[in-house]
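A single protein chain has been removed from this complex, and every other one stays in its place.
To keep things simple, chains are lettered A and B as they appear, and every chain counts its residues starting from 1.
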């Protein structure tokens, strides 16, 4: 760690204009400008096209998982390796110790370790720390602060990357790269985020992320929900509104299926639980029932502008999206998943770059 | 992935005569000719003797485990590394999502992900996919089709390797290499597969595999069981009979311990559950009791032609094989286990070779 090495700058312009500024993490795309995000996407596209760069030579990244993963652990591990680095996978459930993140706690409960120690020690061993930590579905008021990853970012002395908490910024970049590959410039195109059925109430992370990234890139963003109780947290609704204003797009929520699909250029599926019933889901059933017909099928797709369609994986077929749509050429979920590899390499490079300058 | 690189051909003749033919997987030795298998064994022997080759340089293999493993994960990981490549271990129980493999299913049960997506996405990240997926002991009629790994092979766009499902082809090669090391040519030698006791009814994979590989290499194969209900699936019984005919060996099943051991050159131990009681084992007890004395011990070994003796690991001592036999010089289970490393390197090379040509 912290050796002095140099390697070619891979970004066309410095992502961080001044050295000596505070260390930057990749916790949410909301903290990054559209220009910076586009630089990451451009770099990802070059890496996908075969650019090779040993930009993590001799460096390591710890991948800390509090929740399961297939694509994320594989793509980060392979990506680090392709950049000459080394990834360590740590399963925080079972393989390591339960962790406390609140300050001043008398730790006489389950937690054997405090993030203050875990983050500082990992920072002595590795050059980057990536964390997946889903909310616990107990109390949105505290969990909306993303306490575990923010504690890590506060105490770590190396950059921290979000592998999905209450947002999923790596997925956002992968989606945007796939959209740009298919649609060219996305500015002014119509992006529909549609709630879809699922047996269980799920995390809002990917929904939050979808409206953040689409609005940030100037798309006209529609959010289709079975009922207004599916409104996302104000933080993300307000940010999408603000980005729309800044970038010349629009943002609206609707419960009208036909209006939502009509003329859409991209359809993105996600299921999530309604926040008013967070952690106490009994009362949500009546609203959930209103979305029983929200699966994406050929009839709905016929209303669009021959839209591309996607979903972050895993995805339940014939529950969220019908086989005929998934297996059509308009589906770009596989490309989006592949792009995880490339955008994450760009993110690791950029952050690692920073930590050396 | 899929960059264009070249490296020296490591096989004396092309394993696949024509380019452009369908991609080949390593799912069962039954799909490979004896000549092809011998080429893999010869290459494994060269690798064991110290031949080094960066034949997986820049490539990766995903090791997907639905069941536990010690030797398999270690030997594949080390093997990939020794060839210049990189292995990713994915625990499909716990660390990733439950998976569906049937087509057209409405995925409203436990499975969060379909093999169609998992296989295609992994194929974008890695160059080889290896899978361990034991049968569930619910319904042999469906499980005999090996549905998970065949679904992966159907949907993956990179070669798939079997790390044990209802057959265990890597173990077969490791065994055959160990037999050739000890016995020289095995053609015409007598190979005894004997059922041995175990507290639980087990998977038939290694038993199926043992009769496949021994018959394919022209051995006189005897299968000793406590009762004819321990007959293996017709697919394997018929294949062994056919291979015996093609290669000049023989294949027979017997319940006569003395006749089975008499003059044997190699004794291979395995316990398995009787298929007629598959998933509903209550009725098997009376037949299982007939094999109570089937543990391999010195008295039985004395009837052989100073036979070598082996068992795939793990192995319960003094239940399947007596300590005195395991600790005798005739035991080749440790060599067989070591050979897993070498034969798997040959398999990875061969399949990877194909995917680049």
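One rule holds for everything that comes next: a contact is a pair of C-beta atoms (placed from the backbone, for glycine too) under 8 Å apart; a residue touches a chain by one contact, two chains touch by 3 or more.
A quick note: this is a predicted structure, and the numbers were derived from the prediction, not measured.
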Residue among A:31, A:112 or A:298 touching the omitted chain: A:112
Taking the entire complex into account, which one of A:88, A:202, A:229 or A:303 touches the absent chain? A:88
Which positions on chain A touch the chain that was left off? 3, 58, 60, 62, 86, 88, 90, 94-97, 100, 103-108, 111-114, 116-118, 120-122, 124-126
For chain B, which positions touch the chain that isn't shown here? 50, 65, 68-71, 73-75, 77-78, 81-82, 91, 94, 199, 313-319, 323, 326, 333-334, 337-338, 341
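Basically, only the chains that are shown with their structure count from here on.
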Just curious, how far off is chain B from chain A if you go by their C-alpha centres, in Å? 40
